[in-house]
Structures are given as C-alpha cells and as structure tokens.
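In this view, the complex is presented without one of its protein chains, the others remaining in place.
And now, subunit A:
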C-alpha cells in the first residue's frame, strides 16, 4: 500500500463539512462545563449542605469513569428516563425528538464540568484570603466579592488549565462518532472507507486537529498576556 499525497488534500477539504459539528460539540461542552464546574467548585469550597456530598460524588464518579462511558450511558439511559417521564406525565413527545448531537452535548458537558470544577476550585483557592477580607472590609457581600474580586483573579490563574481542558474536549469530541454524529473523525472515516485510502484521510484529520489546537494555544497565550497585565510589575 502506497501513500497518495494528493488524496490527503482532497480528504482535508472534505473534512470541513464536519468541522461545525466538532466545533459545536467542543464549544457547548466547554461552555456548559465551565458553568457546571464553577458551580461545583463553589459548592465544594463553601461546603453547602446537601449539595456538597452530591457535588463530591459527581466529581468522583465522572472522573472515575471514561468519557466514552458517559456518552454511552447518556445515549442509552437518557431516552429511557425521558420516555418514562413523558408517558407518566402524559406529555406528547418522546426521546426521538432529541437530535443525536444533543446526547454528545449533554454527556460531554457533564464530563467537562467534573474536570473543570477541579481547575476552577484550584484557581479560587489560589487567591489569597486577604483579597476576600479586603472585599468584606469595604462592605461587599460574598457574591459581590466572588464576582468582582476573587473569580477574575482565579480565572487568570486557571487559564492555562482551562485551555488544556478545551484542547482535551476538542480531541474528545471525536468520541461522538460512536453515537453516529459526523464530526471530523467520523467524516475522515467516511472519506477513507469510500475511497479505500485510510492513512491519507487520517493524516488529513490529524492535521486539521493540530491546526485547531495551535489556534487555541495562540488564543490562550494572547488572553493570558492580556489578563495578567496586572502582574507586570513583578511585586507579589
């Protein structure tokens, strides 16, 4: 079997068809995951009764099981729950109205949430206690102090890790092909199988992923410089 370099380009172009799906899955899961993660981090830091053990269990379970497993559990489990509820409540719909990509959104958001909660938690804990005290001393409430003082600083600290997570989710989005969502990896497989040129198609997919990853890295570096400009003086 010899390599057909020309076909790499052909495959590369055809992959762009699937680019939106990959981007949607990545962006939705990271965005929702960040919100879940922040909420979980705050619940765990403030040890909010009732929610605290639930949040801990969530992080423990999700980080203890593979991402593919989450997708499969949601894909096979969620319809049963939804259909059961819908028929019990007499609602006029069933799980078939959920688009396949919806399962990827839901399950990957749950996955990302657990990982990001630890990133955000570390970020918040890294902010000196004195910042919170200063905020209290000028009369702020806890939510005001978190929103205006602690979280912005925490965010600056966890940015490198968040970008790490973003890259992880971008690459993880390839798992969506197991529930028949045509993202870049699945598209590469389709192109490969129809032309019987597997290596070329996968090289093209790899190059595309690498390119996107480089973009994310560049964007993070830029954002980091911007956000961290307050540290330029060098004094702690």
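The criterion applied here is as follows: a residue touches a chain if its C-beta (ideal position, glycine included) is under 8 Å from a C-beta of that chain, and two chains touch if they have at least 3 such contacts; residues count from 1.
Heads up, the rule we're going with is that contacts and distances are computed from a predicted model.
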Which one, "3-isopropylmalate dehydratase large subunit", "Fumarate reductase iron-sulfur subunit", "Septum site-determining protein MinD" or "ABC-type polar amino acid transport system, ATPase component", is the UniProt name for the chain you do not see? "ABC-type polar amino acid transport system, ATPase component"
Out of A:110, A:149 or A:208, which touches the unshown chain? A:149
Residues from subunit A at the interface with the omitted partner, ascending: 128, 130-131, 133-141, 144, 148-149, 152-153, 156, 229-236
